[in-house]
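Every protein chain but one is kept in place in this view of the complex.
The chains carry the letters A and B, assigned in the order they are written, with residues numbered from 1 in each.
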Amino acid sequence: MRLPRWFHLLGSPPFVYGLAGRLVPWLRAIAIVLLLVGAYWGLAVAPPDRVQGEVYRILFLHPQVAYISMMAYVVMAVSAGIGFIWRIKLAHAVAVTAAPIGTTFTACALATGAIWGRPTWGTFWQWTDPRIMSETLLLFLFLGYLALRAAFDDRDKADRVSAILAVVGVVNVPIIHYSVIWWNSLHQGPSFMKLDKPSIAPEMLTPFLIMIAAFTVCFYWLLLNGLRGQIVERERDTRWVKQLVGGREA
Amino acid sequence: MELCARELAVWRGERCLFEGLDLTLGPSQLGLVVGANGSGKSTLLRVLAGLASATAGAVTWRGSKLEALPFEYRGDIAYRGHLDGLKRDLTVLENFRFHATIWRGRPEFDTLLEDVALTAVANVRVRHLSAGQQRRASLATLRLGTSKVWILDEPTTNLDTNGRGKVIAWIRTHLAAGGTAVVATHQPDELAQKGALVVEL
Partner (left out) sequence: MSAFGAIVRRDVRVALRRLSEAANPLLFFVIVATLFPLALSPNADELREVGVGVLWVSTLLSSLLALEGLFRADADDGSLEQLMLSPVPISVTVVAKIAAHWLMTILPLIALVPVLALSYSMPLAALPTMIGALLLATPTLSVLTALGAALTVSLRRGGTIVGLLVLPLTAPLLIFGTRATDFGLHDEPAAGPLYLLAAFAAFALALGPLAIGAALRVGVE
């Protein structure tokens, strides 16, 4: 089976480095524009909520950040898996770059969730909320991945071992999520569940979606930007990197 | 029935241990791996055994890549490195028995024990043996299996003259019976014979 040319190019570090370099300024610009538009729309233009008042405006920040954190884990697990199975170093580089970004998004999701929880539920933390627990466990999975990587001196071993962990984690995330939902259903009635998924009024839907797009672009901007650094670091002994850096040949 | 390496390259971190290595060993062929300490002999042997992966290139046994050996070929390759592979809390005999079961070998322990002069300590736990005795026990298990390829990393270390002679004799017998051997050694002259392939790292 002859693979298309772009497939091979995607495995070439100098090509990806160049491509990412060209994409990053665009992604950055789009992300900033979308963030500003979405933020303005969500904070200033959209009307206050009937039930929650002004506090609800975290709706334009928290779910998006949480959604991106889960997407980051999937990106990390899929690229780590690809790197493991087909032995593509660049895929491992993507996973390594995605991990700290995902961890930060997860931490932000938990923080914004707590900030939202205080005025709405009266408490910063709610053990019975399935999404808090899933997100917390996701944070631990990210931290475990980073800790495991850090424990290995040999980068190649670190890549492959953490890839196995990432893939096992991705299988577990839905299991954990549904376990906690079931557990929660025993403690609170279904009414609590409905509170989790409010139907969004159309005036709020647009900024909601804009912010999702904004954070998605933001994630990929950060990912491609970090990826370039990873590539240079991993390939620092090759000729093309040495030429790039402009140093003298050793 | 050949052990082939094609364009084998191994990098550890930023260091290239070797690259472009080609090797073919058939029945009754001996491969000697020589080189200074740290030159990558042990790594090469582990890659040939299938315990380590190469950065580039492939090793095949009987036409199949080592990572995907069909079930019938598993157990064809035996490896002895710096570690003995014996459980230190089991006796010599218990280790032999386990090895024979796992490697589908012949349970003929008495002659083997006599051969390596371990009859007296057959029921002693391995942790109580001397280094030389442990080495002899470890190498003796080679004769318990039916492996066609022996990959040995400096097998004669820790052995006295008798022991060394024994091991060399075993390797020669194995080769004469159609087996293949790859041996890393600092003393290639001990084993050198006509037709031996010397790999210098």
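To be clear about the criterion, a contact is a pair of C-beta atoms (placed from the backbone, for glycine too) under 8 Å apart; a residue touches a chain by one contact, two chains touch by 3 or more.
Keep in mind that what you see is a predicted model, and the values were worked out from it rather than measured.
Student: Using the touch definition given at the top, which of the shown chains does the missing chain touch?
Tutor: Displayed chains contacted by the hidden chain, ordered by label: A, B.
Student: Of A:Leu148, A:Leu209 or A:Leu244, which one is in contact with the hidden chain?
Tutor: A:Leu148
Student: Can you work out which residue in A:Ile32, A:Ala107, A:Val161 or A:Leu244 touches the chain that's missing from view?
Tutor: A:Val161
Student: Among B:Arg15, B:Lys65 or B:Arg104, exactly one should touch the missing chain; which is it?
Tutor: B:Arg104
Student: Among B:Ala5, B:Leu30 or B:Ala78, which residue is in contact with the omitted chain in the full complex?
Tutor: Touches the omitted chain: B:Ala78.
Student: For chain B, enumerate the residues touching the unshown chain of the complex.
Tutor: For chain B, the residues touching the absent chain are 46, 49-53, 71, 74-75, 77-79, 81-90, 94, 98-99, 101-104, 125.
Student: Go through chain A and note every residue touching the omitted chain.
Tutor: Touching the chain left out of view, chain A contributes residues 84, 133, 137, 140-141, 143-144, 147-148, 151-152, 157, 160-161, 164-165, 167-169, 172, 175-176, 179-180, 182-183, 186.
Note that only the chains that are shown with their structure count from here on.
Student: Chain A to chain B: how many Å between their CA centres?
Tutor: Taking the mean C-alpha position of each chain, the two centres sit 48 Å apart.
Student: Show me the residue ranges of chain B that touch chain A in the complex, using the header's touch definition.
Tutor: Counting only chain B, the residues touching chain A are 12-14.
Student: Name, in rising order, each residue of chain A that touches chain B in their complex.
Tutor: 154-155, 237
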